[in-house]
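As you look at this complex, bear in mind that one protein chain is not there, while each of the others sits in place.
Take a look at subunit A:
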Amino acid sequence: MSQGKKIATRESYGRTLAELGKEHEDFLVLDADLAGSTKTAVFRKAFPERHINCGIAEQNMIGVAAGIAATGRVAFASSFAMFAAGRAYEQIRNSVGYPQLNVKIAATHGGISVGEDGATHQCNEDFALMRTIPGMVVMVPSDDVEAEAMVRAAYAHKGPVYMRFSRLATPVFNNPETYRFEIGKAITMREGKDVAIIAAGLPVASAMEAAEKLAAEGIEARVIDMHTIKPLNEEAVLRAAKEIGKIVTVEEHSVIGGLGSAVAEVLAEQCPAKLKRVGVYDRYTESGPAEALIHHYGLDGEGVYSAVKAFLA
């Protein structure tokens, strides 16, 4: 599946911002002393006067972004997921969410694939936090192609958006020629009748890898890329429940409050089906090389394969 090319979705974010900057004058970009890491520095290089470095002050950054949006512009605000969704949660809820302002929170370094920095920087709770805010769109791309389309869709969307990007370079597997993105519309990556794997973000590639291994054993897995965690594409979940009845969710996030929870809520209320959530089980994760951590927490192709096999056994 991997065509060899690997790009971190934070790179896609910075590059797309710089492209969007040429097309539209009505947005500003904010950062909190991490422009080199979040890749807003790519935009800053092209449009220095439209980039605001707020220093190490994420709460104020979100408030400043809200003020900019209140004047009728769009504001992209970036930091690591931990400090955007975590530290500035209440600013996002009250200054961005409540007035439904046009602020796009682009949080990089989400999940365990931050790697060596360890638990303090590994945000496995951002989907849960952002999902509770009324009107907030919550998204995570699975590769570079999806990330670019997502940033453009976020700009065009009227209202608050939270996007999570990865630090780790990951395979590019979507075809830019044919790929179509729509907020809230899941993408069926592969059809199958035996089990449905609903994944979001980096684990979509793992789910595809697992599906290939399963196929070799005669198990046909439907793989769904649920890039929008809110609003959740309930129809895609219900269809999987009715047609297959066995669902595995995979996310680089706590199983509490994220994609797995969102899917469980829909199933429990509308169409009970067997469900296994793959993700981080109520614990602080740890330091280590990103790819080793992904393996350790069962989020690579092998881990997803094993989880599905155990689920079907």
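In this section, a residue touches a chain if its C-beta (ideal position, glycine included) is under 8 Å from a C-beta of that chain, and two chains touch if they have at least 3 such contacts; residues count from 1.
Here is the rule we use: contacts and distances are computed from a predicted model.
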Name per UniProt, for the chain absent here [options: "Pyruvate dehydrogenase E1 component alpha subunit", "Tryptophan synthase beta chain", "Transketolase N-terminal domain-containing protein" or "ABC transporter permease"]: "Transketolase N-terminal domain-containing protein"
Omitted-chain contact residue, chosen from A:20, A:35 or A:54: A:54
Residue in contact with the excluded chain [from A:94, A:132, A:188 or A:306]: A:94
Full-complex contact with the absent chain, from A:8, A:42, A:65 or A:244: A:65
Selected residue (touches chain absent from view) among A:6, A:73, A:190 or A:239: A:73
Absent-chain interface as seen on subunit A, which is shown: 28, 49-50, 52, 54-55, 57, 59-60, 62-73, 75, 90-91, 94-95, 98-100
